[in-house]
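For this depiction, one protein chain was excluded, whereas all remaining protein chains were kept in their positions.
Order of writing sets the chain letters: A and B. Residues in each chain are counted from 1.
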Amino acid sequence: MSEFLQQLVNGISLGAIYALIALGYTMVYGVLRFINFAHSDVLMIGAFVGFYAAPYFPKDSFFGGIGVLIVAMIVCAIMGIVIERLAYRPLRKSSTLNVLITAIGVSLLLENGAQLLFSAKPRPFPQIFPSQALHFGNMVVSTNQIAVLVIAILLLGALQWIVLKTKMGTAMRALSFNPIAASLVGVNNDVVISFTFGLGSALAAAGGILYSLNYPSVDPYMGIMPGLKAFVAAVLGGIGNIPGAALGGLVLGVIETFVGGSERFSTWRDAIAFAILILILLVRPAGLLGKMQAEKV
Amino acid sequence: MKRVPSPLFLVGALALCFGLNAMTGRFNAYYVDVALNIGIAIVMAVSLNLINGYTGQFSLGHAGFMAVGAYGAAAVSLFAGPKLLVTFKFLGESGSHAVVFFLALLTGGVIAAIAGFAFGAPSLKLKGDYLAIVTLGFGEIISVIFRNVHKLGGALGLTGIPNETTLFWTFGAAAVTIYVVLAMVHSTYGRGFIAVHDDEVAAQAMGINTTRYKVIAFVIGAFFAGVGGGLFGHSKMSITPTGFGFMLSIEYVVMVILGGMGNTMGVIIAAILLTLLPEVLRGLAEYRMIIYSLLLIVLMLTRPQGLFNFRNPWKRQRKAA
Partner (left out) sequence: MKYFCAKIVSAVAAVAVFGMAAGCSKSPSNSAPSAGGGGGTAAAGGEIIVGEFASLTGKEATFGQSSHKGTVLAIEEINAAGGVLGKKIVHKFDDNQSKAGESATVVKKLIARDGAIAILGEVASARSLEGADVCQKNKIPMISPSSTNPSVTEKGDYIFRMCFIDPFQGTVMAQFAKNTLKAKRVAVLTDVAQTYSVGLATYFKEKFTKDGGTIVAEGNFSSGDKDFKAQLTSLKSSNPEAIFLPCYYTEAALITRQARDLGFTVPTFGGDGWEAPELVTIGGKAMDNTYYSTHYSPESTDPAVVNFVKKFKARFENEVPDAMAALGYDSVYFLVDAIKRAGGTEEPKLRDALAATKDFAGVTGKTVMDANRNATKPAVIVKVVDGKFKYDSTIAP
């Protein structure tokens, strides 16, 4: 029983990370109807920023950790806005296929550029938050896992607030319904899109830092797998739907952990995420929390 | 490219390949190796072009079909090979080897085609981005499956595959692939593919069974990818599940895009170029992927119809208001 609970804790912790990264995918898709392939690499850049910024902040302290997080988020937000401006905006009028290919190009550029700059050697991510193992009976929860959960919930709440309660959020929602109508009522599409990208990238950076906290080996290709799985989580929950991303992340994290812990199936772990993706797209393409929409032709 | 190529050209091409092969001994082994890589790249890129370029189904899992073909062909060579060699002994040493290798390639191609059918079917409902991610996922699932099948070496893969790939087989396969793809495209099938590519809804409204054409594109493309995989395995002599990942699929996608989606000649040139350049520029190996990625971005921004496309660009679909 305690093994089950421990795996559950592990799963929720992993799921919280997926949820955070999925939020970025879902936001960008909701507003722009396009899957930002490069999202997984923003995660990686965030982790590297954290790696290089950490020595400038007090070690093992709560505020030091938050500082690193904020620096990474800001750097990645700026990077996201720049990418959008240079690579995606000129293609806004062309077919989605072209944009997809460009996104793949950006993703490859980030990965290989990072490899060139930072070498492919795995770097040890420093302990930026004070780390302790807390024992609850037979279960052990590390403070890093709790930090992940708390920060993820806070960011999720902040995102919901931004989207539902601020003017910018209203503009984002307007854009996601109908871009032309939105511009007709005075929304500056370019600014809103830039903001969306910046926000999504900041979330990816946070996800990257939290991921590295728990799995402290940072390398240029670290973002691919978590990014893909987070995408699956976003689709599972309903792409374009913020609470859906959180739910999808949790469900995926838990399922994956239980499969990974089973003796017979642990090596099938990576395939689970993709199997779930295919299943959900076949059975309920709108996702768990999404609304089934009829496609008008 | 207005009419179906005459079969005579295929025969001629095969004869040329046969002649080339006979002279293999006179070439430096390294250059032969590069030539083999070029041939395999042509097979892969042209088959991918059928799916991505002509039919407009953006597949990022082509390396997965290659893997299936590689394993299938290797399995035939390694497990059934010895027995088959004995059966065909009457054809002489090289004759029996040739027959066994042909069977191995065929098997690899057929199994890959079956995989293409299995994966093509569910993908039918999906478009654009989703299809891309799902095909990527398929590629990864195939990799995980092979990692877990212990009969096929598990995570360690298969080694000791007989080195059967020669210039004849490789360029012969390339010639056949090109011929088949061109022949299909210039027939009613081709009309179907292009119709699906241009506007699926309009095609359905006209009574075209888009499902059928999409599946056919996947199956044929996968078949040749499987043959390419068989050639690959018998050239490198060892294959591992991790060797057929997403990055390899991307390399072929870049060839298709560089060449111009739906432009076979351009894709062939791109395949040759993108196989030669990394060898020639081995000193710049670490910059290679950066150059590729910049190429993709710049190409999409400036010349989305591809570098080697000398015809009118595909109509760019404007997003509906």
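Criterion: contacts are C-beta pairs under 8 Å (C-beta built on N, C-alpha and C of every residue); 3 or more make two chains touch, one makes a residue touch a chain.
Values in this document were obtained by computation on a predicted structure and should not be read as measured data.
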- Message: For subunit B, which positions touch the chain that isn't shown here?
- Response: 1-3, 5-6, 9, 12-13, 16-17, 20, 23, 25-35, 38, 147, 154-157, 159-160, 163, 167, 171, 174-175, 178, 236-238, 240, 242-243, 265, 268-269, 272, 280-283, 285-286
- Item | Those residues of subunit A which, in the complete complex, touch the missing chain | 2-3, 6-7, 10-11, 14, 115, 119-124, 127, 131, 133, 135, 140, 142, 144, 214-217, 219, 222, 225, 256-263, 266-267, 269-270
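In the analysis below, only the chains that are shown with their structure count from here on.
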- Where the CA atoms of subunit A average out and where those of subunit B average out, how many Å apart are those spots? 33
- Message: Applying the document's contact rule, which stretches of subunit A touch subunit B when the two form their complex?
- Response: 34-35, 87, 90-91, 93-102, 104-109, 111-113, 115-116, 180, 224, 228, 231-232, 235, 267-268, 270-271, 273-275, 277-278, 281-282, 285, 297
- Task: Would you pull the subunit B residues touching subunit A in the complex into a rising list?
- Result: 56, 58, 122, 125-126, 128-130, 132-134, 136-138, 140-141, 144-145, 147-148, 155, 201, 246, 250, 253, 257, 286-287, 289-290, 292-297, 300-301, 304, 316-319, 321
